[in-house]
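For this view, one protein chain was removed and the others were kept in their places.
All chains are identified by letter, namely A and B, in their written order; residue positions are counted from 1 within each chain.
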Amino acid sequence: MELLNTHGGKPAASPKQTSNNMRSMIKNLAAKLAMPQLPKSAMFWTGIGMLLFFILVAAFGPLFIHGDPNAFSNDSLAPPSVKHLLGTTLTGQDVFSQLVIGAKLTLLSGFAAGVIATTLSVIMGLVSGYLGGWADDVLSLITNIFLVIPGAPLAIVLSSYVPNTSVWPIVFIVGLTNWAWGARVLRSQTLTMRDRDFIQASKLGGENNFRIIFFDIMPNLIAIVASSFIFTTIYAILTEISLSFLGLGNILAVSWGNMLYWAQNSGTLLSAWWWFLPPGLCVALLGSSLAFINFGLDTIVNPKLMMVPSKNRGKKAAE
Amino acid sequence: MRRSIQVLSAFALAAAMIFAGCGNSASSSGSSSVLTVVPSPAGDFTNNFNPFLAPPQANYGAFGLVYESLLQINRLNGTIQPWLATQYQFSSDSKTLTFTLRQGVKWNDGQPFSATDVVFTFNLLKQFPAIDTNAVWKDLVSVTNSDPNTVVMTFNKPGLTDLWYIAGQTPIVPQHVWSSYPDPSKVTNQNPVGTGPYKVGSFTPQVFTYVKNSNYWNVSSIHVDTIRYPAVSSNTSADLVLQTGGLDWAGVFTTDIQTWAKSNANNHFYWPASNVINLYFNLTKAPYNDVAFRQAVSAVIDRQQLVTQGESGLDSVANPTELMLPAQQSFLDSQFANASFGSPSVTQAQTILNNAGYKKNSAGQYLDKNGNPIKFQINVVTGWTDWDTDTQIMAQELTQLGFQVTPNVISFNQYISSLQNGSFDAAISWTNPGPTPYYLFNSLLSSNNTAPIGQNATSNYWRYSNPQADQLLTQLATSSDSATQQQALNGLESIMVNDIPVIPLFNGAMFFDYSTARFTGWPTQSNPYAAPAPYEQPDLEYVVLNLQPTN
Partner (left out) sequence: MRYFIRRIFFYVIALWTAVTLNFIIPRLAPGDPVQTLVGRSQGRIDPRAIAALELQFGINTKIPEWQQYFSYLGDLLHGKLGLSFEYYPTPVSTVIVSHVFWTMGLIGVASIMSFILGTLLGVVSAWRQGSIFDRIVPPALTFLSSIPYFYLALFFLYFLGFKFGWFPIIGAYSFTADTSQFSLSLLFDVLNHAILPALTIVLVSLAGWMVGMRNAMLNTLSEDYVLMAEAKGLSNWRVMTMYAARNAILPNITGFALSLGFVVGGSIIMESVFSYPGIGFLLFQAVQNSDYPLIQGIFLVIALSVLAANFLADIMYLILDPRVRY
């Protein structure tokens, strides 16, 4: 959880003024979404580059793979060659094809779980923090309860029940059990914003709560939302991979987790490195790319965290 | 900082004192022979030696090493060894069974064993149906002893097929211990008092041992001093331990067993056929209830490919009669002496379907009698990776023939409940064999073991119902004449070959991996004196008593 910067910062930027006018509000939102202060950190850009690579592979890779990645052949456990770039599995399936095709499902399921969790945490956190009173009490209670429900064991128990003919049940389980932390962080941030002048101004101007929450407050928290989204995505990818590895997903689907599952179950970990090594490495690289991006986002939220030498330590208190 | 160093050194001092106090660990005894066994990677143990509970509820060996049966019946070929009973005798109508008990047998607490213990045991099963796991009281009427060495049992019908359950699969327990248990199904029985060659030595959830019982009635046959069971939680772990040479006897499936066997001259495996794996169709539905449909399916499946790719070449192609050869060779009808599945043929399958009136649509898909493309799923359990692969292979082959077939990989719970209540189209599954082919055919074909769709069937999940088969099964179960029995078997084998109620795929193996580094005398293909897998109770006892340390 600590990858998410939970204890620092104030919102990214505090607009000096705001208008009730819808157009300028959208402009404001657009400006925030464009993240004018993109991080200068090399780590951030490395992460973006790696992530883009994986997204491209997932999106366009399948165009270059012909045939069913699950198709059997008589080339059992063939080492890497021109014909099979990353060798074959025990049943003669092409590892490279599986790796490329598998990227899509792994990425898609990770992001989908991230979207579910982030949507929930934004709604719960912002609404609860802005409204206060009994609504806050109830929503906070729900959030705190979800925070203490042990997600991993629950996911394992539930995923063994649901019909595992697709990856989506796991996505929903992971999404539904991992929004609470983000909601808590967003709530506390919303609390600090609630009494700001520009929010008060919107209120007096007759804006409805929905608009204030999602058009005035949220743009200011967008870096935290993004950070929370990325964190959940990493967690979702790792959880999905782990559940697949335990054989709790749809084991015939082509994903990195399933490749590891079959490799491990074939008892050929030592003899057929080309089967076991690539999917694990890809997961690690994908996970790090997201984590690196998160580092960058942390520095938007809190510029003090930059990995630049501070010549005179402690004198950077700019605000 | 200084404070923490003080704390640290105080801790070190305390630790040193604790260690000093416990320094004198017992020196290990030198030359005693220890047999290390992993029957099945089922995780940690609980302290439970109740022989009426099947492992892993109770621990392996409770039935066999500690508690014994009246006879040792080889479940692979049906040979019978006298054990706690030296003789058994059926009456001419087969409704009365008399056992003569071995004399001089003692419980491991020194008390004498007698016929009252046997009578007590069977009455215990009657009183507590929860431990009557073989349902012997379905057929039994009474169990009495006429003298201390004779037990007489009477049945409500000929009891020939019950011998296996009564004498081979029922552990005999001492009255003087078990009469004080309020409910024998809820007893963990941590200090078991049995007649067998071993007693419990030590127990932890990670490892437990059996040690030699010097009161044993055949003590001169015991050459293994200690038997050790380490807990192993997965096939992969078991494989690793096996490879490092830590085990003498294992019942572990691993695809690279051949590599292991080649890596050391002492490593061996002998995996006899012990089960037939079939493709089952729901016979209450069209077109699966059509023999021609099943013949076509059977003709197109490449069984050799299933064995090679799915089963890593470690199983053998099944026989069309469903008999497991070579162990059951003697039961084979001579007209099927050379029966085998031919090489798979799409054209042959198409001819069968065309002759039966099946039509194809423009997309090349076969249509059922209502004109809809024939489309079904084959159920298989997720994580049973060999069967998962088999199912994928079969689905590909059947799709090529012109059906729309997909594997349906589901959790075990979903799988078994759909089989039971009949809400499936097709599934790959096992059989329930016994020491003679009767048991397998009975569970497979008897209409007594089935139920209407929506209700739970006992074992005939495919809902096969054929009065002729029922009559043949009754003939086989009630006759003590071997010619009449063979006649019934021939009839059942014909049904298997001609009616194809289920589609035999391959013979499932019994997993038996062993090392001759420390012990010899194991069952082999040429000397299959017992079911060799360490998870078969009470057969494991017979194997252990045949072992000799090498040094």
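Keep in mind that, in the parts below, contacts are C-beta pairs under 8 Å (C-beta built on N, C-alpha and C of every residue); 3 or more make two chains touch, one makes a residue touch a chain.
Worth saying up front: this structure is predicted, and the values here are computed from it rather than measured.
Peer 1: Given that one chain is not shown, which residue among B:86, B:432, B:465 or B:486 touches it?
Peer 2: Selected residue, touching the omitted chain: B:432.
Peer 1: Which residue among B:156, B:202 or B:498 touches the omitted chain?
Peer 2: For the chain that is not drawn, the touching residue is B:202.
Peer 1: Which of B:127, B:233, B:399 or B:468 sits in contact with the chain that's absent?
Peer 2: Answering carefully, the residue with contact to the hidden chain is B:233.
Peer 1: Among A:229, A:274 or A:295, which residue is in touch with the absent chain?
Peer 2: The single option touching the absent chain is A:295.
Peer 1: Which listed residue, A:176, A:193 or A:260, touches the chain dropped from view?
Peer 2: Considering all chains, including the one not shown, the answer is A:260.
Peer 1: Provide the residue numbers of subunit A that touch the chain removed from this figure.
Peer 2: Contact residues on subunit A toward the absent chain are 1-3, 5-8, 43, 137, 141, 144-145, 148-150, 152-154, 156-158, 160-161, 234, 238, 241-242, 245-246, 260, 264, 269-270, 276, 280, 283-288, 290-292, 295, 298, 302, 304-310, 313-317.
Peer 1: By the contact definition given up top, give the residues of subunit B that touch the hidden chain.
Peer 2: Touch set of subunit B with respect to the missing chain: 18-19, 22-23, 25-26, 28, 36, 43-44, 46-48, 50, 53-54, 56-57, 129-135, 138, 165, 169, 185-188, 202, 204-207, 228, 230-234, 237, 240-241, 243-244, 246, 274-275, 411-417, 420, 430-433, 443, 449, 458-459, 508, 535-536.
Here, only the chains that are shown with their structure count from here on.
Peer 1: How many angstrom lie between the centres of subunit A and subunit B, each centre taken as the mean Cα position?
Peer 2: That gives a centre separation of 47 Å.
Peer 1: With touch defined as at the start, can you tell me which subunit A residues reach subunit B in the complex?
Peer 2: Touching subunit B: residues 70-72, 76, 90-92, 160-161, 163-165, 247-248, 250-252, 262, 264-268, 271 of subunit A.
Peer 1: For subunit B, which residues are in contact with subunit A within the complex?
Peer 2: 235-236, 239, 254-256, 309-310, 312, 382-383, 385, 388-389, 392-393, 396, 407-411, 413-414
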